[in-house]
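A single protein chain has been removed from this complex, and every other one stays in its place.
Here the chain labels run A and B in written order, and each chain numbers its own residues starting at 1.
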Amino acid sequence: MGRYEWISLTTDYGTFDGFVAACHGSIARIAPDVRVIDITHHVPPADVTRGAHVLAQTAPYLPESVHCAVVDPGVGTDRRGIAIATPGGILVGPDNGLLVPAAEALGGIDTVVELSNKDWFLGDLSRTFHGRDLFAPAAARIALGAELAEGGPPVDADTLVRLPAPVVSVGDGYFEAEVLTVDRFGNVQLAATGGVLDRVGQELVLNGGVRARRGATFADVDPGDLLVYEDSAGQVAVAVNNGRAVVVLSVTPGDLVKVSTR
Amino acid sequence: MGRYEWISLTTDYGTFDGFVAACHGSIARIAPDVRVIDITHHVPPADVTRGAHVLAQTAPYLPESVHCAVVDPGVGTDRRGIAIATPGGILVGPDNGLLVPAAEALGGIDTVVELSNKDWFLGDLSRTFHGRDLFAPAAARIALGAELAEGGPPVDADTLVRLPAPVVSVGDGYFEAEVLTVDRFGNVQLAATGGVLDRVGQELVLNGGVRARRGATFADVDPGDLLVYEDSAGQVAVAVNNGRAVVVLSVTPGDLVKVSTR
Partner (left out) sequence: MGRYEWISLTTDYGTFDGFVAACHGSIARIAPDVRVIDITHHVPPADVTRGAHVLAQTAPYLPESVHCAVVDPGVGTDRRGIAIATPGGILVGPDNGLLVPAAEALGGIDTVVELSNKDWFLGDLSRTFHGRDLFAPAAARIALGAELAEGGPPVDADTLVRLPAPVVSVGDGYFEAEVLTVDRFGNVQLAATGGVLDRVGQELVLNGGVRARRGATFADVDPGDLLVYEDSAGQVAVAVNNGRAVVVLSVTPGDLVKVSTR
């Protein structure tokens, strides 16, 4: 066994087609003893921002891994394929901002290479499926112990594509933050981290109209009532006990939510 | 390797977020050699009854395992986290009725403990994600051979929360039973077990109006016709050959279906 016993996969491939299995196949052919944890394959097609958030919030809870992520609308263009070394694992995927938040969550960017070594590819590189032909094979070789420097030339971290920082502003008795994600339960996660909750009171109002209360878990408010809490990823989130906050707030990722003391 | 080489996971987490992967991560960090079988993560949110049925009907077909199940609308309240020992494996999850039908399917409840030993948690226990922080780690420790008694104090099985028993009644030439589940194919599974089919004839009528016939497999009736059969879990079920019984019967779990000799 090489340097990493685990590879994680995060894609927008869905599970209707055989794309995810082909990536598993590439890994199994190169590194059969390595095991794979699927983070999610239901990133909405081409939604790099969503992919970046789910990867960044999940990777720290996995064993030290090579995290292979592919949400890649620029596949086949001259966008770079990269590998990023961090204190907490390696990230492999396209240079479109997808990997950077996870790199920060894993301790920061140590080194970056551009994956251009053709010997690392599997078969002829297709122009539309780098998950199978480039990224999963690279992740497998790295898991087996290959040096990143064998994968291609170093990249200056300052040249990496980065997503715009989400909006968060804090004021007197309020904060305002962009919606990062909405989960399966309809809970609305904001870009603000939990510490900002010190700025507001217990009785709150959202977007100037909807009453909510601070709490720690869903049942801290009555069924149907709104709760503002620090979620399991350390972010501020809004939930409805026995309900769906996303419906009450009528928001979507990127929208702003203002949380004020009532 | 400890006492169990397999852990199963059943949740309502869906596969859009990274929640399932975080549970896999907790297991991999504690018990990397244990392997995981995902039963389903598409239990409808907070539908404890559905989770209980799918777990009870699947667990007996897995190798002897630690079955970790999390459908947990009461997360973070004082509802107990428990582990149940049975002759056919261990069950881990919240004390809300989710585990009891599976315990019965695996041979009955031997012992129960409340999972309160903080040394078994992974990291700080969040108030909203006990799958990652409590239940998956506990399952991993048990799989490695930890004694249940190390996890917390014994629980009197009579105090466990139990789901209401589904309605089944049997009469002269008929039986009536609650719908337990509707599967992907639209087959309608009833709470009655297959033996009750001895009470009715071959030519049947459902809910007083819809004609059906007894059989053993779908093609025993013409395409579009209704079949009443014992399904692969040993329950009475209604199917339409080449069609969806749920549409014909227009039922949902909890509704009653009366099956009478025609």
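FYI, a contact is a pair of C-beta atoms (placed from the backbone, for glycine too) under 8 Å apart; a residue touches a chain by one contact, two chains touch by 3 or more.
Bear in mind that the values here come from a model prediction, so they are computed numbers and not experimental data.
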item: Which residue of B:H24, B:H41 or B:R80 touches the chain not shown here; value: B:H41
item: Those residues of chain B which, in the complete complex, touch the missing chain; value: 5-6, 8, 15, 35, 37-42, 54-55, 57-58, 61-63, 181, 183-185, 216-220, 229, 231-232, 242
item: Interface with the undisplayed chain - residues on chain A; value: 12-19, 21-22, 24-26, 28-29, 32, 45-46, 73-77, 126-129, 132-133
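What we mean here is this: only the chains that are shown with their structure count from here on.
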item: Distance between the centres, which are taken as Cα means, of chain B and chain A, whole angstrom; value: 31
